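The other protein chains are all here in position, but one chain of the complex has been omitted.
Up next is chain A:
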């Protein structure tokens, strides 16, 4: 608590002498300059408008405080009686108009540049869903999802919070430096907003529609952002992490990813005929459940009454197995339950369903194997 108090006092003093203090401690008080040409232009525009406002503020508030100090009854002044001055009134209508015009010109130029997504080098489809991002490289055979990596123990105070608390993911998006990267942004459920402050890119992910944005990052590095549009319970827990690599490194990385995904798919086909033991299923199932399902259905399977259904002792997890597989694989239309067919492997699907049917005292004893999922999907088609 003492540390907190000192930090609080430090922050207070930082506020009073704002700019100088912010250089000493890493307390950020202003917009980031960012790492792209566009983000620098946006920053300059921000400072331009800020200084114009500051100047107007000094003049207007200066006149007002001068009045408050000098034109007070206690000084024995006699009030003037003027109440109109057409010339002055025309002047302070026209001058602001001209100032606004001066702001509008650079703003227009920057906006037109930001909106020009043509001639991109690579494209990434960014899909938001409650509460994760899914990245798919259109030119490569690579896609994966990106989930917050901060453990719940840190959020609920059982472990100390680490440096990138809430701003870390299991699998960041990787992009090449010096290339125009186009983002195609959409959503599977509610509206999300994909935001990386250092790129000055923020675009809403609207379900059923695709938005475009782009960036060209010059410096390799790790850049962090968050979902910016309220998207339900875990809106705060949906970070964006982007790693920018030199083009050669990027190329090596993405080829490696393609290879990895290919072998994983082959492995999956091979494993279809293999039976997993209950322990294996439960272990993988618990892992998958905590990463994918616990945000809504809660770690104890109780759900949130009236919002997210419970799974412990009620519903599909203790009912018909095929119906259970159906809802996990295909989702439930008209609810927050999404389809996991494309986000999870068949082993993971089998494991998580087995886990749900046997955890929290459900104890149905049912085991679902990857082959069962495979048959179900085949039968569906």
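The definition used in the following text is that a contact is a pair of C-beta atoms (placed from the backbone, for glycine too) under 8 Å apart; a residue touches a chain by one contact, two chains touch by 3 or more; residues count from 1.
Everything below uses one rule, namely that contacts and distances are computed from a predicted model.
K.L.:
For the chain not present in this complex, what protein name does its UniProt entry give, out of "Ger(X)C family spore germination protein", "Glycosyltransferase 2-like domain-containing protein", "Cytochrome c oxidase subunit 1" or "Sugar ABC transporter permease"?
P.N.:
Of the names offered in "Ger(X)C family spore germination protein", "Glycosyltransferase 2-like domain-containing protein", "Cytochrome c oxidase subunit 1" or "Sugar ABC transporter permease", the one UniProt assigns to the missing chain is "Cytochrome c oxidase subunit 1".
K.L.:
Out of A:306, A:365 or A:379, point to the residue that touches the absent chain in the complete complex.
P.N.:
A:306
K.L.:
Check the options A:68, A:138 or A:323 and report the residue that touches the missing chain.
P.N.:
Hidden-chain contact among the options goes to A:68.
K.L.:
Identify the residue among A:81, A:118, A:277 or A:378 that touches the chain left out of the display.
P.N.:
A:81
K.L.:
Of the residues listed, A:146, A:177 or A:193, which one is in contact with the missing chain?
P.N.:
Considering the complete complex, A:193 is the one touching the chain left out.
K.L.:
In the whole complex, what residues of chain A lie against the chain that is missing from view?
P.N.:
Residues in contact with the chain left out: 4, 7-8, 10-12, 14-15, 26-32, 41-42, 45-46, 49-50, 53, 56-57, 60-61, 63-64, 67-68, 71-74, 77-85, 88-89, 92-93, 96-97, 100, 103-104, 107-108, 110-112, 114-115, 130, 154-157, 161, 163-167, 189-191, 193, 195, 197, 200-204, 206-209, 211-212, 225-237, 304-307, 334-336.
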